[in-house]
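All protein chains of the complex are present and in place, except for one that has been dropped.
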């Protein structure tokens, strides 16, 4: 059993890490850190873990050496503390945005502050197994992708890599409320958020940078908060290159994702769930990807869906850990999601 | 046109008062007070009022004399400021809990603090037209009932008054999230509150005191927050007195509410909406009441539903004002609710 | 008082027509037709109308002459019966899709059947007052736009008319469940639809044809069903013409919609409701329109929101009737929507 710890464990991503890691056959969670909730029992904050853990949150200072350290800490605040964290564990898996972008200048543009640990950017592997599995086999530093970025990259990558896309793409992303975190504010008040369709980022959403970096496709992204606690869905719209048709698109996905344990191609002409839908993915590590091609305009609409706290963050992180340690990739990640839900 | 003002106008009850009063044919809203939002445009906080008002929130100190003053202020904080408010307006309509209970000792027991203006308790008429219309015709001080209390009293009163109830009653109340107000906290975070059934008061809910005072029935009340932004529903369970049957129950309701503009008796044996359901009452001032009698156990289940921000507070307040001024009781309150919604 | 009748009155659009018309100061609803519910009381099907109407649904055959006849009937089935209807009323307002498209060939392509009354297409005025108010003043035949089309046209028209858009536009539409009507099927089962993000039309949604016809902009549209009972929101993405910037965009909207009673320009940089959001429009006839411009890519994201059963259908129909009869345009349509909701 490897010893693992989670920093930022009282938040929603942190709680999801705990849930997955507590049920994982090859690790033991030895520490759950939270400055905000230090001293409180873990299952008091994450009541789904009642009966499954006796842990109490501790201050980050109380952290000791572990085999794998997960950082579910804030964007722009992780980079300042990173040197302290890397001393504590052979493998550090960061779920914040701070080490996802290889170019510190792009980071500054999208996050509004200069990068404080630019010298380490090259050490981090982007934690998306479907694109970087080989490098993840030996990665001691992993930067886990953003939830909407994960969905968009998994939708765009096979077509981009196969040269089927012409020009850029537009991405319309929809997200549930847990993506905004566990800190209460007017924007996530139930009475305001319930049933809403809130366009919180009409232009220049931060995940554009990750998507472009990973796929080579210039994207314009819009993000809308919709009713759901968990779940991200993206619609990507792109023009197809000369000669590309529905068959070519389907083939590109099939090739790219053959054997992938967590990608399902969902593109049917009938049925309620003929295209990817996050509702049935809650709690699962699947990312479903699908598409529709309009031959008249030679364009494609690509759709991807996932649970923002699982494949969009904690699950992806654990999948990356599994790869590094040579464990079965599905270890701890076998829950398939519910129907109905 | 009478001049009216609202204190606490940035909250949810305050916003609902503004919506109703702005559309009211006989009044003009001259001031909207909010300490928290002073200086901000009203329609910025209540975006449904865009294009309908040019008002800006002002500090309470900026209040000047008006004809009717509505207090949508906090429980336990209204009583301390009441003398200042009563100097400003001939009619003061208080939507807090501070002047609902005639006995200051009961107030202390349920609200945990001694009453600071007990000498004024006798001046306030309980603002429930169905029980106190005559006194409201000349009432310059009105204490508007609590939302769950309104529903429970309207369900219990006809039977209690007709002597059809034996012993006490239990009340199971369910409420939407707007009842908790517009101040963000962990308890009304969307991710926690969405789809929940949260028993936030298993015993001794404060509204028990109002219900007992108004109906003479001793009640034990349980309150649960359910998914809905607006809406209260109560289920009251009572034993029927000797000889009371379904016909007697129906008759008691019919007599009690004949001619009432905002009470509808909803007790059918078929149809999706055969008993009162808050979903179709959103935005309306109706309180629907219904019942089912179980002859075997000689007991009755009484059901009432309303919109907690309208008949459960702001609408009831305006109805009371209409009565005092001799205006049609429906003035400003004609919206019937939506189906579906 | 003009005498009006509604055909298809048991459906959701029909029920909304009844709600608005019953509260309308200048008309009397004399007949509510429904083949499916004939013989049943109207307020049994639409429980929000309890106490407001004593009408019973009748078979369409029982229809007699009225001043205004509203058709809330099915697409592809209205055209076959239209001659019968036009004999019954001076003004016929059709809320189906059958008379919206001026070119029968386009109709056939999008609706899959040949048009059965193509000779009448020229008699119908497209019932969008913001674009066709002058023609509506004398229109005896009105074809009310589709709900998503209404939103998209109102978002695109001002820019298209001012020559600010270059090339086509993509439209991402989200819609609540009432748009699918009142007939139960697997697709609108609560357990399947609740919290879903269902891409039911990834390409070639029917409303594309209306939007292109009205704005001259070629659109590619995607439609997704999201959690909400009422409400449509569209995001339109377009490239701006040379020299067009945010100021020009804002000016185009201001000019186009100056004095419009039901259009509000909502494009702020702060606040929860800084862009149009259907949640606060439930029950109202407003269509809020807003935008964000990305100077870097010289593109704009246009957002519009409305209640699909009001401005997206029944309300728009009544607004058109008001114009034809010289009544105040807001008559019957004054409900502003709720916050929170």
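Order of writing sets the labels: A, B and C. Residues in every chain begin at 1.
We adopt the following convention: a residue touches a chain if its C-beta (ideal position, glycine included) is under 8 Å from a C-beta of that chain, and two chains touch if they have at least 3 such contacts.
Worth saying up front: this structure is predicted, and the values here are computed from it rather than measured.
Remark: the omitted chain is touched by one listed residue; of C:184, C:258 or C:296 this is C:184. Contact with the chain not shown here comes from a single listed residue; of B:9, B:131, B:148 or B:228, that residue is B:228.
In the complete complex, the hidden chain is touched by one of A:87, A:109 or A:339, namely A:339.
Take chain C: the residues that touch the chain left off the picture are 12, 176-178, 182, 184-186, 188-195, 227, 229.
By the touch criterion stated above, the residues of chain A touching the omitted chain are 12, 15-16, 19, 22-23, 44, 46-52, 178, 182, 229-230, 264, 266, 268, 271-273, 277, 280-284, 286, 288, 334-341.
The chain not displayed touches chain B at residues 170, 172, 174, 186-187, 191-192, 194-199, 202-204, 220, 222, 224, 226-228, 231, 233, 235, 237, 272, 275-279, 291-294, 296-297, 299, 301, 303, 305, 340-341.
Basically, only the chains that are shown with their structure count from here on.
A turn of 180° superposes the CA atoms of chain B on those of chain C, with the angle given to the nearest 5.
When chain centres are defined as mean Cα coordinates, B lies farthest from chain A. Inter-chain spacing, taken between the CA centroids of chain B and chain C, is 35 Å.
Listed for chain B are residues 12, 178, 182, 229, each touching two or more other chains.
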